[in-house]
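And then subunit A:
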Amino acid sequence: MSSASKPYILDLENVLYSYEKDSPFIHDLSFSIPEGGFIGLLGANGSGKSTILKLACGILKPLSGRIKLWGRDLLAQNSRDRAKLISYLPQTLDISVPFTVKELVSMGLYPYDIPPALSVDEALDMVGLRDKADARLTDLSGGERRRTFICMTLVQGAGLLLLDEPLANLDIKYQIELVKLLKNLRELRNIAVIMALHDINMALQFENVILIKDGNLIGSGRPDEVLSQRILKQAFDVDVEVRRSASQGIYISYDNNFAERRS
Partner candidate 1 sequence: MKRYFIIISALLIGLSHSAFAGGSTASPQRIISLAPNTTEILFALGLSNRIVGVTTFCDYPQEAKAKPKIGGMSNPSLEAVVSLKPDLVVATTDGNPKEFVERLNSLNIKTFVFTARRLRELPHGIRELGAVVGAYQEAVKLADGIEKAIEMHGRGVRGQGSGDKGQGSGTSKKVLFIVWPEPLIVAGPGTAMDDAIALLGYENIAHGAATAYPKYSIEEVLRRAPDVLFIGKATGMDMREVSQGFLKRLSLVPAVRNNKICYVSDNLYRLAPRVVRGIEELAECLK
Partner candidate 2 sequence: MRIFILVFVALFIFCCALFLGPQIIAPGPLSTIEREILFSIRLPRVLVAMLMGMALGASGAVLQGILRNPLADPYILGISSGASLTAALGIIGGMSFLGSFTVPVLAFVGALVTGGIVGMMGWKRGGLWPERLLLAGVGLSFLFSALLMLMMSISTDEGLRRAMLWIFGDLSMSEWSRIPWGLAFVVIGIVLSATRARALNALILGDEFAHSLGFSPQRERFILFVSVGLLTAASVSLGGMIGFIGLLIPHIMRFFMGSDSRMLIPASALGGGSLLCIADLVSRSVLPPMELPAGVVTAIIGAPYFLYLLRKKDVLSI
């Protein structure tokens, strides 16, 4: 993951965080995200993925250690400047008020006094929501809603997207669509993505994978290098088979026989 030539958007150095006093949850976490990186943050529920993302964008503050955004201390930066660099999409989106797609995407303009380079309409085109500009969020499907939020971050101009389990509760079709969209945007706009997820197979789509267990980083690297039976057992406490195929690289399958073994 360390490529000296690429600049790093995000650096976490020896970060320590705990929700309760005297019981550190995240300890001594360090990793770096290069520009244009496409990283999957993989781990079981409660392993600390959300916490890490929130630390990375400043919602939570580390007890010790440093977090740097483009080489500068994250928390020292003005919140509006920070908003232009990094965008966080939470796991649950409270859509009780019927904003339209266009209204939501336009919120990406909020950190700016002078409008940024990408206009709302252009962003809508990019994600294919132009014809739904006046639709209400409450009328959209889950996948379309997530796409709308991502469209907003385009307008926001953030170079790094932190997505907390955006694929949860989506049908496989929309999961694939969303990941494709992100990859597309990465190519078009060089946007880095860190996505928290717990779908092992989907993790294969990422350029790099960081495995988390109980707040600790237990592995990182390219999926086909780092994902092994052992590490997946450690992360998810489950037995899987990691198979290699010439065309697809690796793929992961679960033991089809779910019946308990007798002997």
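For anyone wondering why these and not others, all candidates are chains of the complex that A comes from, given by their letters.
As a convention for this text, contacts are C-beta pairs under 8 Å (C-beta built on N, C-alpha and C of every residue); 3 or more make two chains touch, one makes a residue touch a chain; residues count from 1.
Values in this document were obtained by computation on a predicted structure and should not be read as measured data.
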Complex member in contact with subunit A (any copy), out of 1 or 2: 2
Residues of subunit A touching candidate 2 in the complex: 54, 57-59, 79-84, 86-90, 92-100, 103-104, 107-108, 110-111, 136, 138, 156
